[in-house]
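Below: one structure, written as structure tokens.
With one protein chain withheld, the remaining protein chains of the complex are depicted in position.
Chains here go by letter, A and B, matching the order in which they are written, and residues are numbered from 1 within each.
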Amino acid sequence: MLAFMLRRFIYMVVTLFLVSILSFAIIQLPPGDYLSSMVAGMSAEGQQVDQQFINAMRDRYGLGDPVYVQYWKWISGIVLRGDFGQSFEWNRPVSSLIYERMGLTLLLSVATLFFIWAVAFPIGIYSAIRKNSFGAHLATLVGFIGLAIPNFLIALVFMYLSFRYFGQSVGGLFSPQYENASWSLAKVGDLIAHMWIPIIVLGTAGTATLIRIMRANLLDELNKPYVTTARAMGHPEHVVLLKYPVRVALNPFVSTVGWVLPGLVSGATITAIVLNLPMSGPMLLRSLLTQDMYLAGSFILLLSTLTVIGTLISDILLAWLDPRIRYS
Amino acid sequence: MTTSKYLRKQAIIGLGGVVLTALMVFPGAALAFNQAPALDSEVEAGTLPPVDDRLPAQPMVLEPLDEVGVYGGSLRTDILGGTDRGYGWINRIIGYEPLVRWAPEGGRVIPNIAESWEANDDSTEFIFKLREGLRWSDGAPVTAHDVTFFVEDMAKNTELFPGGPGGHLEVNGQPVVVEALDDLTIKFTFADPYGLFIQQLANANNQPAIAPRHYGEQFHPAYAEDLDAKVAASGFTSWVELFQQKVGGPTGNNFASWVNPELPSLHAWTVTQPYDGSSSQVVAKRNPYYWKVDTAENQLPYLDEVVFPIIGDTEVLKLMVMNGQIDFTYRPQNLTLADKAVFFDSMEAGQYHFIELSPDVSATQAIHLNLTTTDPNRNALFNEKDFRIALSHAIDRQEIIDIIYVGQGEPYQVAPRPESQFYDEVFAHQYTEFDPDLANQMLDDLGLTDRNSAGIRLFEDSSPISIQVDVRTDTTPQIDGLELIQRYWADVGIELRINVIDSALYRERQVGNLFEAISNVGAGGLNEMLNPRLYVPINDNALYAVPWSYWYNEDPRGIEPDETTMRQLELYDDFLATADEARQVELFAEILGIARDEFRTLGISLITGTYAIAGDKMGNIPTKMIDSAIYPTPAPTNPSTWYVKAQ
């Protein structure tokens, strides 16, 4: 077990190193750099921008340096000093910009994860034991419709409906009066009142996959001799089901933690933009669009690290839960 | 040279002349102004001086549009996420406090921080008198040395402003020299005549020419001790970055005011929740030292705070407006004519109304063929005036107007608007009639008779004549327009390829002279003299020939323009050097005449029917506004006099 974990850890470090190179490469791919997007913004505001000023800024930011020099500056700061660099656009340390948004992002992601489980778990079980029944098909249909409709469309329509028929304040996670208020019970209540749309929109896309996994695994388990044996021994059906098959079928739920969380953090980008959520996604997208290099690069690196660590944790958990797959 | 020499002649310059008598004069001693109740407790506690001590001896008096307002409440107005920079909008709502400013109705310049000014005969020397007792938002007095600090220590510092102090503070590349004659009197001296200086000072695109010396010195290498330590502590790598962040620089007007809450300002509200990516809104609170009052001796502003929610998507913004969550929005680019019907439906529920905008731009869409394109085939063809005329005749402008602009407007070139003093019927409407036969005939006459199997005409080397037009992703009406024009041009045998790109790449290709043709809104409908780039290539927004503007500005990337254009640029130099208003107009009309005859740009239709939206509960917001960047809508209408009506 220890050797297994150690090996996985070494792989992880190598992967992260490659990811850091790739994330840096990605942000270099689009033509231009942060200054061209800044100048575009300034000229859209009607201001004349002097070429000498741009050149001086480019020198100062080191944007004229070869890519590997820029990469070294960035990665050495992270590895040696834990410094992710400054955001060009916001003139603040990248780390504080990211951490400020992480709280709500994680909260929403975890809440969504629970929503996904709460929906997928019963539907998965039901559609496995009542296979091919009308109810099972209907339940699966509901699960899949969420997958089938593009997220931004659901978000837009939900927002329009909540505006038209519920009169709720549109967009964001808080009513205006709580936006900058300190935390209180009322603010928490307000947050919960605003959270249902994003949770549903984000969650619907994930439920279908889990329903399918749950159903498939449970079907496998139900066909195994021990289930037949349990039935033969006269145990009530719910005991038969819940005692072993469901527990075994739960494994994939554990493994979802690895990819669902980071997936939500980054995959929620589009939804977060449409719903105007103060999550990390819109800031990531903005930093990519404005080519705010260190912010975008660090964001990608962080998300990848989350995924890699998540995968590692779920692998270790699984190996611990189910010894059969440990050393395959 | 003494001040009195200048005082003998009250020089009145500019488009509409300057009225200095607009100020009511209050008897100095018996002042008793009112303040916002929110400030009472602070004054009682002694943490804030009484209102009379905070106001200058002669506060600027603003006459509220409709009525004297009541104190309190907030204004919610949007900043868009995505790539919208937002600084520009904050600046328009609260940041427009230059030495002199535009009058609410536009056209003329009125005093602001400076209570009076005069100029010598040849417009080389300007003397400004600052208001006595004027204070920064931290209570420190405003003096002439704050102006010299900005000009001499900031704008002329080549590290901080590597490109020089900027257009409005130099003439022919010679920066202005500024000296404080006394604590409140300041003199600007130019090497050459500068007839438009006062207008350029009021132009919101230029820096406000004043900065708080008492705060700024601590970050300036000429004054600060242990600056290196401060830089190191801040996480920046040079004093320049730190200074830009704390006090300001060429990164945008008042940029530092929106990111550094400590920076003293002269604005009606000062930022408490900065625009630094940390929050989903920007908040600015009342400046207790604001130096303007209403006609009932109430210190302005009425509103306690201005809140700028940062909204990720235009559609969310629209819903928030319809839901009554936004008190004022001004986005003629995003809220299109076609959207108006949707807003109209929710007017009652959302309790808002439309504000009619009268834009200073001319055409809804302008297509600029790049007259300096590096492709020799296209360069030769684009420079044929008849080719441009043929393309213009090939466009069915009325259909574009009907489909995209909901029937609003008329076929129009990039030319002064009907309400402009420079309006020229011929310029505005030349070559706008839809006549594909004539277009075909003209193209045939140019010798472009060979066509390929798809019916596209060919260059001499048998390559098809295709024109790639760059257009920004966020300008849907223009993209739609190009889709229609694509068909019209195909009908006369010219292929149009639409290149939809984001604004940064667009700009990159623009300044790099990398495009074949480019689409944008046509500027220069009003305020032509201050923004003549589409008529004469003076800066890199002269989209028909960016390298000509480089040549004019002695930039090494320049390409020498043709003789007519050179003549036009000489006229422009003469125009700039002229102090006499009549002569300015005369020279400028000549410049426009050349632009008309050259016909460099294809316009589509006249912009009309654009709108902003304001909440019904807001008082003193005009129902009609000038829409311009130079006159920074809505700043000259004095948001400090806006207020929330009692419900």
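The rule is short, and it goes like this: contacts are C-beta pairs under 8 Å (C-beta built on N, C-alpha and C of every residue); 3 or more make two chains touch, one makes a residue touch a chain.
In this section, contacts and distances are computed from a predicted model.
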The complex lacks one chain in this depiction; which UniProt name from "Peptide ABC transporter permease", "Hydrogenase maturation factor HypA", "Acetyl-coenzyme A carboxylase carboxyl transferase subunit beta" or "NADPH-dependent glutamate synthase" does that chain carry?
"Peptide ABC transporter permease"
Could you tell me which of A:A118, A:L141, A:A186 or A:L242 touches the chain that is not displayed?
A:L141
Looking at the whole complex, which of A:P30, A:G77 or A:P176 touches the chain that is not displayed?
A:P30
Given B:T473, B:N513 or B:N553, the correct residue touching the omitted chain is B:T473
Touch with the missing chain holds, among B:A57, B:A233, B:A296 or B:V342, for B:V342
Could you list which residues of subunit B touch the chain missing from the display?
314-315, 318-319, 322, 337-342, 344-345, 399, 402-404, 406-408, 468, 473, 479-480, 483-484, 486-487, 498-502, 509, 609
Write the list of subunit A residues that the hidden chain touches.
11, 14-15, 18-19, 22-23, 25-27, 29-31, 132, 137, 140-141, 144-145, 147-153, 156-157, 160, 208, 212-213, 216-217, 219-220, 223-224, 251-252, 255, 259, 262, 266-267, 269-270, 281, 284-285, 288, 296, 299-300, 303-304, 307-308, 311, 315, 318-319, 325-326, 328
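The criterion applied here is as follows: only the chains that are shown with their structure count from here on.
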Whole-Å gap separating subunit A and subunit B, where each centre is the average of the chain's CA atoms:
40
The answer for subunit B against subunit A in the complex is residues 76, 81-85, 87-88, 91, 159, 161-164, 166-167, 204-205, 235-238, 240-241, 244-245, 250-253, 259, 273, 276-281, 283, 307, 309, 311-313, 315-316, 319-320, 322-323, 325, 502-508, 511, 539, 541, 555, 629-630
If we count contacts the way the header does, which residues on subunit A are in touch with subunit B in the complex?
30-32, 36-53, 55-56, 60, 86-87, 89-93, 96-97, 100, 156, 159-160, 163, 167, 169-172, 176, 179-180, 272-278, 282-283, 285-286, 289-291
